[in-house]
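Only one protein chain is missing from this complex, and each of the others stays in its spot.
Labels for the chains are A, B and C, by order of writing; each one numbers its residues from 1.
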Amino acid sequence: MDILFLVVQQTMFFSIPLLIVALGGVFTERGGVTNIALDGMMIMGAFTSILFINKMHGSMSGQSLLLIAILIAVVTGMVFSLLHAYASINMKADQIISGTALNMFAPAFAIYVARMIQANGVQQITFVNTFRIPKVPLLGDIPLIGGFFFRNAYITTYIGLAILVVSVIVLYRTRFGLRLRACGEHPHAADSVGINVYKMRYAGVVISGGLAGLGGLVFVVPTSTQFNATVSGYGFLALAVMIFGQWKPMRVLFAAFFFGLMKTVASAYSVIPVLNTLGISSDVFKMVPFIATLIVLAFSSKTSQAPRAVAIPYDKGSR
Amino acid sequence: MDYIIEMLNITKEFPGIIANDDITLQLKRGEIHALLGENGAGKSTLMSVLFGLYQPEKGTIKKEGKTVRINNPNDANTLGIGMVHQHFKLVHNFTVLQNIILGVETTKHGFLKMEEARERVMELSERYGLFIDPDAEIQDITVGMQQRVEILKMLYRDNEILIFDEPTAVLTPQEIEELMKIMRELSEEGKSILFITHKLNEIKAVADRCTVLRKGKLIGTIDVEATSKEEMSEMMVGRRVEFAVEKGEAHLGEPAFEVRELTVGDKHHAKKKVKDVSFTVKKGEIVCIAGIDGNGQSELVYAITGLMPIEKGQILLDGKDITHATVRKRNRDGMSHIPEDRHKHGLVLDFNLAENLVLKNYFCPDFQHRGFLKFDKIYEYADCLIDRFDIRSGEGLTTPARSMSGGNQQKAIVAREIDQDPDILIAVQPTRGLDVGAIEYIHKKLVAQRDAGKAVLLISLELEEVMNVSDRILVIYEGEIVGDLDPKTTTFQELGLYMSGSKRKERGEAV
Amino acid sequence: MNTERFKERGMLFLRSQGFNRASASVTAILSGLLFGLVILLISNPSQAFDGFLIIMKGGFSTGAKGMGQVFYFATPLILTGLSVGFAFKTGLFNIGAAGQFVMGAFAAIYIGVKWTFLPAPWHWIVALLGAALIGGLWALIPGLLKAYLNVHEVISTIMMNYIGMYMANMLVKATVYDSRKNLSMITAESSVLPKGGLDAVFHNVRSSGTLDYSTVNSGIYIAIVVAIIMYVILNKTTFGYELKACGFNQNASKYAGINEKRSMVLSMVIAGALAGLGGGLLYLSGANGRQLKVIDVLAMEGFNGIPVALLGLSNPIGIIFSAIFISYITQGGNYLQSMDFVPEVIDIIVACIIYFSAFALIIRNIITKLLKRKKSEGGEA
Partner (left out) sequence: GGTEPAPEGEGEGEGEAGYEIAMITDIGSIDDKSFNQGTWEGIVAYAEENDITHKYYKPTEQSTDAYLAAIQLAVDGGAKIIVTPGFLFEEPIFIAQEQYPEVNFILIDGNPHNADYSVFRTDPNTVGILYAEEQSGYLAGYAAVKDGYTKLGFMGGMAVPAVVRFGYGFAQGAEAAAEELGITSIDLKYHYTGNFDATPENQTLAASWYAEGIEVIFAAGGLVGNSVMSAAEAAEKAVIGVDIDQSIESDTVITSAMKGLAASVQSALDAYYSGSFPGGESLIYGADKDGVQLPMATSKFKTFSQADYDKVFTALADGSIVLKNDTDAESATDLGLSIVKITLVD
C-alpha cells in the first residue's frame, strides 16, 4: 500500500510541473507563437524564486513563503518571456531562433548571477524545504484518497490542478480564449473582426512565461534541496507533453500523468513487486517512459494537428 | 446628394506600384454599387482602405458628410462598415456560431454567453434565408455555406454598409441566384452595398451603379441600366472582349480516357463520395463535369489523378490501365492536371516561378543530368513559358511564387500543365477568380488543345463556362453521374434541374 | 567604362541575397558582442576592455595551437549544425541531434575498439560510416513515425534523445567499458583520424623547443567536405529539389509525383546520419581526445547544433562559418578565465548573438532599403 501511495505521490512531482508548463505551451501556441524556450523560462522562474527562498530563509517559512516565491517565479517568467514576445511578435523573428537564444541565455545567466552574488562564487542555490504538508487536515484521513492526494503534498500540486481547470475555462468559455485561439488559427480573420492580434499573442506568450516560471519552481522544490541552473530538460519534455496532448488541456493532463507515471515506475522499479525481480538493467527501465510515449503517440497522432498559424509571424500585409 | 460613404481622392501605394491612384467613389444610401476591374486593378485594395486594413497615403473618407478616420477594422465596425473578403476570413476549426460572434462576443464577466448569440444568429438566418448549421465546423461545410456565414457575420454586427469582395467567384449558379436575392433584400431594407465582381451579368442583375477601375486609376462611374455589358467590359479592359468562345466542330477520335465504375469512399462516413462513375473522353473532345460544389467532383479528380485511394473501379488512359499507377507514372503517360486549389496543390509557394514551372518535369533529361539540375535549361524554358503565357510578376523567373498575384499564379499552373502537351488535360475550375481577359485566354487554350486532337476533362461550377466551352456535359449529383447532355441542345434551366438532383437520366442509359 | 562595370558588379553583389543575409548575420554578431561588452563592464569594469579583447582574439589567444582547437571544436558543431539545418531546409525540426550524435559516437567507438582487424585508413573510414549509419537509423524511427503516423517530429526526436542516451550508456557498459574511469575504452590507433597535415600548422613551440600540438585532425576536412556536399545536394540536384519541395508543401509534392513520404523519411535519415557522423568525428580523436562518458546527461553537442544552424541561416556553407565562429568565440571565452570573470559570460554573449540574429529579417529589410536608396541616388546623380 505504501508503495502505491508513493507511486501516486511521486507521479505528482513529475506530472504537475509538466502539466503547468505544457499548459503554458498550449496558451502560447494556441495564440500562434511557438515557444521552445519553455526550458529557459523554467530555469529563470526557478532561479529567482529559489534565490528568494534562500535569502528569506530564517525570517519566513512555510506556505506564505512558498506563495510569495510562486509569485516571484510567475513574474520572472512573464518578464523573461517578453523578450521572446518582442522578437517573435514585433520583430517578426524566427521563433525557433529567439527561443533557442533564450534557452542558452537562461542557465548561463542563472549561474552568472549566482556566482556574482553568492559567497565563494557558488553556483548552486540551496534552500530549506519548509513547504511539505505531511497531511492535509481532514482530507488526509480519507482512506485511500487521502493517502494518494493529501499526504506528503504540496500546495503547488493543487495550484497546478487549479491552473488546469482555469485553463479549460479560459480557453473554451471566455472571450479571451476564443480570441486567442482565433489568433493561432487564422490571425487575418481575427484582425478583420477587430481583434488586436499582436496584443493577444503577447498575452499568450506572457502566460506561457508565467506558467513556465512557476513550473520551474514546482519542479525543483519537492525533488531537491538546491537549484543548480538546470531543470533537467523538463521544458523540452513539457513541449513534448503539449504535443502529446494535442494542444488540448485535458489531453495534456492525461499526457502529463501518463508520462509522470511512467517516469515514476521507471525510477522506483526496484521496490515494485514483479518489476524488481525481472533482472532487467536500470538503463532499460529508464528508457521505458520514452518508448511508451512513442508507442502511444504512434497510435494517437493520426489526426493531431498544430494550430495552423503557429510559428508564422503575423504580418498584416501578407496574404 | 445623400451619400452615406464617400471615398475622395484615395491614393494607396505598395512598393513599386500605385494600387489606387486618386480614386473617388461615392456610395448612395440604399444602393448596390458595383466595382469592376481587371485582376490587380486595385479593387480589393480600395475596399481594404475603407475597411481600415490599409491606410491610404492621400485622400479622405467621409461618412454622411463627416470626415472619418478608419485606422483598423474596429473603427470600420463602429461606423457600420462590414466586409466579406475575397478570401474568406473564417477560422477553420471554429463552429459557424463562433465565427459569427468572434470580435463582438456577448459576455458576462468575461464569460461567453453563447445562447443569446445563437438566438440572434438563428433569427437573422431565418429572416434572410441564409441557412446554416450553427454548430458545424467551418472545415466541414461547403464554400456556399461559408459565404453565408460571412454575410451573417456582417448582419450580426448590424452593419449598414456592406462590402462584398468577389463573393460569387466560388458559388454555384443557384447560390449566386440566392445571393443576388439577398443583396436586393438588404438594399431594400436600406443597407448600402459595395459589390466587387468580374461577372457583368451579375452587375446587370443587381447593381444600380458601377465604378470601373483600370490599373489603379478611376475610369468612371456609370449607371448600370444605361450601359451595355460590352461597354462596361471595354471600359474595364480597354479593348473589346469576346464573350462567346469561338470554336468549331469537334473532330472526335478514339477514346483517350476511360473511367469504369469508379467508387471512392469517405473516411468519416459509410456514404461514398463517388459512386460507380463511368465515362469516356474521346480524343478531340472537351467533356465537362458540371455540378454543385461538394457533389464529389474533388474526390473524383483526386481519384483519377492518383492523389486519393479508390475503393473500386478502373481507370484507362489510352487503353492502358493506370488504376494503380503512381502520380508520376500518370503524368508521364500523358495526364495533366490543373488543380482546384492552387495554393494547396498547384504551387510550392516558397519556390520561385521558374522552379514551379518545372515542378512536373524537373527530372526529365532536358532539365537534369545524372541528378544535377541544369539551371540554364530550366531558366530558358521558364522564360519561354512566361513569354508565351504572359505570366506577369515582379522579378521574372526568380519571383517567389508567394508574391505573385493570384491570377498570374493560375496562369503559371495552366502554362505548366498545358505545355506538357497532355493526352488528357484535367482542368478543375481553371478560370476561378480571373478577369475576363485572362478567362478568354485560358478558354482559347483549352479549345486549342482539343483541336490538336487531345482530350480535355473540365470540371467547373460556372454554367456559363460549362455551356460555352464543352462538347459534352456530364452532371454529377451526390457522387453519381446523373446526366449526359449536349450543350447545344440543353438549356441553362434543364442543366440546373440535373444539377440540383430534380432530374436524372434513366438507369442503364448509356453514357 | 571598365570601372563603371566594376561598380555595377559591386552593386549587384551588394544587392544579392547572399550578401544581404550574411550582412544581417554580421550585424547580429556585432550587436551581440556589444551587449557582451556591457555585461563585462557590469561584472568587472577594470578588466572589461582587456576581457573583450581576449574574446575578440578568440582562438588566436594561444597562437596556432589555439586556432587548431577552434577547428577541432568546430568539427562536431558543423555536423550537428548541418543536421539541424538540413532538416530545417526540408521542413523538419530535428531537435534529436543529441541522440543521433551519441548513438553515432557509440558506433564509431565500438568499431574503433573492436574491429582491429581492419587496417589503418579503412578502420577509421568504416568507423565513421558506422557512425553515420547508426545516426541515420536513429532518425529513421522519427522519420517513419512522422511520414506514416503523423507523429510530430519534435516530440519523437526528443524521446529518441533520451532513449539514445540510455541505450548508448547501456551498450558502452556492455561492450567497450573502462570501468576504472567510467568511460568508453580508448579506440585502436588505426581507428584514429589522421592529422592530415594539420599538425604541421597548428602547433605551438614550447620554450623547451618541443612542439605542442593541437587536437585538430582531418575531421575538419571531412566536415567541410560534407557541408559542401550538402550544399550541392540541396541546391543543385533533383534529389534536393524534391526534398525541399516536400518540406515547403507536401501536398504539392505529392501532386507533382514526388514520393513525399519517402522524401520526408530520407530527410530525417540524412539529418540523423550527419549528427551521427559528428559523433564519430569527435570520438575518433585518439587517446588524448574524447571518450564517451557513461552518464545520464544528454549530449550538449546535439543542442549546440541548433544555434549553429540558425546563425548560418540553415545554409550548409553558412553553417561552416557559423560553427567556426561560435567555436572561435567560445575559445575566447575559455581564455577569459585568465582574468576575473565568471566563465559563463561567454555563454551569455553567444545567446545574445543568437537572439539578435533573430532580428535578421528586420535588419535585412533595413539594409535593402539603404541600398535601394543608394541606388536611386546614384541613378539621379
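Operating definition for what follows: contacts are C-beta pairs under 8 Å (C-beta built on N, C-alpha and C of every residue); 3 or more make two chains touch, one makes a residue touch a chain.
As the structure is a prediction and not an experimental result, all values here were calculated from the model.
Note on the chain not shown: across the whole complex it touches A, C.
When you scan A:T76, A:N152 or A:Q246 for touch with the missing chain, the hit is A:N152.
Counting the whole complex, the residues of subunit A in touch with the unshown chain are 2-3, 5-6, 9-10, 13-14, 115-116, 119-124, 126, 129, 132, 152, 219, 222-226, 228, 230, 232, 263-264, 266-268, 270-272, 276, 279, 281-283, 286.
On the side of subunit C, touch with the chain left out of the figure occurs at residues 62, 69, 73, 169, 179-183, 186, 206, 210, 212, 215, 285, 287-291, 293-297, 330-331, 334-335, 337-338, 340, 342-343.
Here is the rule we go by: only the chains that are shown with their structure count from here on.
Viewed as a contact network, the protein chains are fully connected, with every chain touching every other.
For the pair subunit A and subunit C, the distance between mean C-alpha positions equals 30 Å. For the pair subunit A and subunit B, the distance between mean C-alpha positions equals 46 Å.
The geometric centre of subunit B is 47 Å away from that of subunit C, both derived from CA atoms. Shared interface positions of subunit C, i.e. residues touching 2 or more other chains, are not present. Across the assembly, subunit B contributes no residue that touches 2 or more other chains.
Taken together, the subunit B residues at the contact with subunit A in this complex read 51, 53, 72-74, 77, 83, 85, 87, 89-94, 98-99, 102-105, 107, 110-112, 153. Residue ranges on subunit B touching subunit C, taken from their complex, read 305, 307, 326-331, 337, 339, 344-351, 355, 359-360, 362-363, 368, 371-373. Those residues of subunit A that touch subunit B in the shared complex are 169, 173-176, 178-179, 181-182, 185-186, 188-195, 308, 316, 319.
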